[in-house]
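Every protein chain of the complex appears in place save one, which is left out.
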Amino acid sequence: MPDGRTLEVKVWRGRESGRFQAFTVPRRASQTVLDVVSWIQRHLDTTLSYRFACRVGMCGSCAMTVNGKPRWTCRTHVDKVAEGDTLTVAPLANLPVVKDLATDMAPFFDKWAKAQGRFVPEDDRPREFHIVPPETSERRAVDAGIECIGCGVCYAACDIVRWNRDYLGPAALNRAWTLVNDVRDAGNPTRLAAVAGDAGCHACHSQENCREHCPKQINATASIAGLKRAAAIAALKGQL
Amino acid sequence: MIAAAHRTHRGYAAFVIHRLSGVGLAAFLPLHFLALGTALNGEAALDDFLRWTAHPLLKAAETALVVLLTAHLTGGLRLLALELLGWRDWQKTAVAMSGGVSLAAGLMFLLNLGVP
Partner (left out) sequence: MSVRSETRLWLAQRASAAVLALCVIVHLATMVYAVRGGLSAAEILSRTRGSSAWLAFYLLFVAAVVIHAPIGLRAVLREMTTWRGRSLDFAVVLFGILLAALGLRAALAVFA
């Protein structure tokens, strides 16, 4: 039930160039930012474009910039982030804007592919199954990073992505790290060559914006540090 | 830029300090080498230079340089640990620790200046 209070919401309209449009929205208990955006689109301006799907914090589709920080709007309570009675909602940073709050995720996933973020099977069927005990360091490294759903929050938070157009980004590199540690995968050292260098793991300066903002608490900084170690060893061995 | 709000955590502060101190040191080093090189012209030349640096403003700059150097060192040690040792929970406090050590070093330098 609306409790009589209102929220002043500034919402980005347009593409890379555009403007913030102000709306007044009734405030409710336990309201999320996604609730607010949906209310605006349904009651005030049906031309507002935005994305969401599950609305329960599982799919990552609703990621936007809320008061300067990239977040999942369905999991962001207005009470926690509103500055007094104001809120600013913008599309995720570091990505082309399709319209209003919807971004083009293609560059994000293109870089995922560039980082060889996919499993590479062995040429031949192995004679025995790979046994992967959960306590091994490789399996633990995979476990730490495997839950990524590709929402783009870390990519939007990363300063290196902002400064270096070619930088693969924390999510792509994190996924590569989980594959480097997958004992069944046959993609190395080619994958290490794909993720090393000025556009890869070596461009990371460990600001940890990614770790700080990841809604799944994945530590991409640590994964990227792992890639640095693996790349260094491969370089010393002459494999790179 | 609307992006400014998400950079208020320790990791980012560590990065900024490390980068600024590095650039500052890189700018300072050629001057430092030049100053020391004046010893080639004999003691008198070096003495002249040392007298010039006795000015309190320059003493303050020297102290700042000690802090910059220690900050860059401790920040760098944090990075080496992070990159080579893998993740540990205490690494978050490493940022605070390096800040503390830097200030301590600067203070030691400053205090030593006045001891006869």
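Per-chain numbering from 1; labels A and B assigned in written order.
Basically, contacts are C-beta pairs under 8 Å (C-beta built on N, C-alpha and C of every residue); 3 or more make two chains touch, one makes a residue touch a chain.
Because the structure is a prediction, the values reported are computed rather than measured.
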item	value
Hidden-chain contact residue, picked from the options A:160, A:179 or A:218	A:160
Hidden partner chain, residues of chain B it touches	19, 22-23, 25-26, 29-30, 32-40, 43-47, 50, 54, 66, 69-70, 73, 76-77, 79-80, 83-84, 105, 108-109, 112-113, 115-116
Positions on chain A where the hidden chain makes contact	160, 163-164, 193, 196-198, 200, 202-203, 205, 228, 231-232, 234-236, 240
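In this text, only the chains that are shown with their structure count from here on.
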item	value
Chain A and chain B: spacing of chain centres that average the CA atoms, whole Å	35
Residues of chain A that touch chain B when the two form their complex	65, 67-70, 88, 90, 93, 157, 159, 162, 205-209, 211-213, 219, 221-222, 225-226, 228-229
Complex contacts: residues of chain B adjacent to chain A	2-7, 9, 11-12, 14-15, 18-19, 79, 82-84, 86-87
